[in-house]
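The complex appears here without one of its protein chains, the remainder shown in place.
Labels A and B are assigned to the chains in the order they are written; within every chain, residues are numbered from 1.
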Amino acid sequence: MRTLINKIMGHRKQDTLIAWLFVAPWAIGFLIFGLYPIIMSLYYSLCQYDVLRVPRFVGLQNYDQLLFEDPYFWKSLWNTLYYVVFRTPLSIIGSLLLASMLNQQLKGMPIFRTIFFIPSIISGVVLSVIWLWMFNPEYGLINSGLAFFGLPGPLWLQSASWSKPALILMSLWTVGGGRMLVFLAALQGIPKHLYEAVELEGGGWWTKFRHVTVPLISPILFLWTVMEVIFSMQVFVEAYIMTNGGPANSTLFFNLHLYNKSFNDFQMGYASAMAWLLLVITLGVTWFQFRLSRRMVYYEGGK
Amino acid sequence: MTLPSAPKMLRMAKRSLSYLFVSASALLFLIPFLWMVSSSLQTEQEIATTDMRWIPETFHWENYVNVFEAMPLWTYFQNSIFVTGLFILGTLLSASLVAYAFSVLQWPGRDKVFILVLATMMLPMQVTMIPIFVLYKNLGWLNTFKPLIVPAFFGGGAFNIFLLRQFFLTIPRELFDSARIDGCNEFQIYWRIVLPLAKPALATVGIMTFLFTWNDFLGPLIYLSDKLKSTMALGIVMFVGQHKTEWALLMVASVIMMLPVILLFLFFQRYFIRGFMMSGIKG
Partner (left out) sequence: MRIWITRAAYFLGASIFLGLIFWGSPEEVVYKDGKIHFNYWYNVGQEDVIPWPVIAFNESQDRIVVHPVAIPWQESEKKILTAVISGDPPSLVSQFVPLVKWASRMALRPLDDFIETDSFDTGIFYPALMDEMMYRDRVFGLPQATAAYALFYNKDLFRKAGLDPEQPPRTWDELIIAARAIDSVDADGRIQRMGYLPDWDNLMPSIMQTSLLMAWEKGATLLSEDGREAQLDDERLEQSLQWVVDYYDVYDIKRVRGFRGTFGYDTQHCFISEKVGMFIGSNFIIDNLKRYRPSMDYGVTTIPVHELGGPTASPAGVFWYAIPRNASHPEAAWEFMVFSTQAEIQLEAMQHTEENLFPSNRIAARDDYFQKDPSMKIFAQQMDYAHSPAVVPLAHEVFWRELNMNAVDLIIDKTKTVKEVLLLANAQVQRELSSALEYQDFVLQVMHFETEEEAP
């Protein structure tokens, strides 16, 4: 059989055919679950469509309504921005801190590593449930703990001003995950003699940190920051389970608003327009970060 | 006994301080878990007190039995296993097939197409979510488990393809060449040589896929409407929505859902860590 194809098509072409057979699952998947939906979603974004009835073409009406007449669109963008801007540096720094703590060759490191790691692998659902309970203003651990020290506890998830900080605080519990492991490996990969050189010059830990550690791990830091930003922009599960956008829409994140429009109001055309805006914003933010990186990231082997 | 020298004492002091920091942090991280388990063993009345009671006065183990009456948790558990198991199967099969093509085989355009594969990782799922929903509607797959399982058989995710490819690239070429000389076709090579060798990588992908599917809640939320067809993740969310939440039982359900994940981690730590490390090397 092989030799037959060989004769007909020639050796190279046969290789290509076989390769594409192997790639077929992905390729078909890409067409059905990737390309086709992207095109359709662009089409839907130009329509009024509730899935129960046929789509009706309305041109740019959805975008127009979204940008200029939707009271919640800008609110949800603001909420998401707030979350991303505050959470990203905190979680990157948090991971870095944990990694440097674990970098000190202490005995029992596997145990510590396990303890820090596990919160990152439990389900968003369980996370939300645990912290919903922890943040309970009357019986939750956090306010009980604060009361122990004589401090008044805010209403957390039931307060419009504390809800987002609460969510950000909660997400810090998972900083010990994969990202931390990568940072740890990166830290361990820094040659010791560089540190010794700083010590000889009389530099303390800050100098070491700023002039050796950070520049050398900056590619990894940068990469993970980009990923963290994209990931933070997707925030949905916590808001859906814990607050459902409240109180007073303070936790109405972009994806939650999108979800509400799609599956509660069944305004699929409108929601598709939102999805495309999200795509554009994500690309824009990522591009912006890459531009910023040229100035701030140090690549070994010259810039 | 002679006193240790000054620099040595300084080092010891530094180490003790480090230990202190790390232990304190670790304790901080453990607190939510402890609180969760402690709450799961109390009754509703006991929970609704404002003082922090770490160790419940009586251990209400019966909560772990009652929870199965409060919601069809066992059904949810079975559904989760069902969906997760098949999803892992599909992922391992298709991701390895595709990764093989991008690593072992040589063909024109290979690397360009691979970049396309990687690019798909950047796509936010919101863009494709609605048309895929409509697609499933037209296929009649809504309110079945098919939307949660079938996509796994179509490539299993760009990330997994990437991971497996990395691993396959480390297999010495001589193995392939000698196999081809012996007359094996590519599929045989894939099945008999590469897959057995790739067991660690497959285990890693399997575990990471398990995590993803077991914890996933958005898919079931969108595609399943029958109460009895929920997975554990979705089932727990439904339980939260009542006006008067039963916190103790909710904690119990959360512990039960968390248990397989933690057990898996404790037994297979290596694979978890490797999985995450391999994703970091990409930088």
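Definition applied: a residue touches a chain if its C-beta (ideal position, glycine included) is under 8 Å from a C-beta of that chain, and two chains touch if they have at least 3 such contacts.
Please read all numbers here as calculations on a predicted model, not as lab measurements.
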Touch criterion as defined above, residue of B:W107, B:F145 or B:F159 at the omitted chain: B:F145
Touch criterion as defined above, residue of B:S39, B:N63 or B:N79 at the omitted chain: B:N79
Residues of chain B (touch criterion as defined above) contacting the omitted chain: 75, 78-79, 81-82, 85-86, 137, 140, 142-143, 145, 225, 227-229, 238, 241-244, 267
Interface with the undisplayed chain - residues on chain A: 48, 50-54, 56, 69, 244, 263-264, 266
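The rule we apply is simple: only the chains that are shown with their structure count from here on.
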Averaged-CA centre spacing for the pair chain B and chain A, given as whole angstrom: 16
Chain B-facing residues of chain A, complex: 2, 12, 15-16, 18-20, 22-23, 25-26, 28-30, 32-34, 36-38, 40-41, 44, 51, 98, 101-102, 104, 106, 110-112, 114-119, 121-126, 128-134, 138-139, 141, 144-145, 147-148, 173, 176-179, 181-182, 185-186, 219-220, 223-224, 230, 233-234, 236-237, 240-241, 255, 258, 262-263, 268, 271-272, 274-276, 278-279, 282, 286
Complex contact set, residues of chain B against chain A: 15, 18-19, 21-23, 25-26, 29-33, 35-36, 39, 47-52, 94, 97-98, 100-102, 105-108, 110, 113, 116-117, 120, 122-124, 126-135, 137, 151, 153-156, 161, 185-186, 190, 211, 214-215, 217-218, 222, 233-234, 236-237, 240, 247, 250-251, 254, 257-258, 261-262, 265-266, 269, 272-273, 275-277, 279-280, 282-283
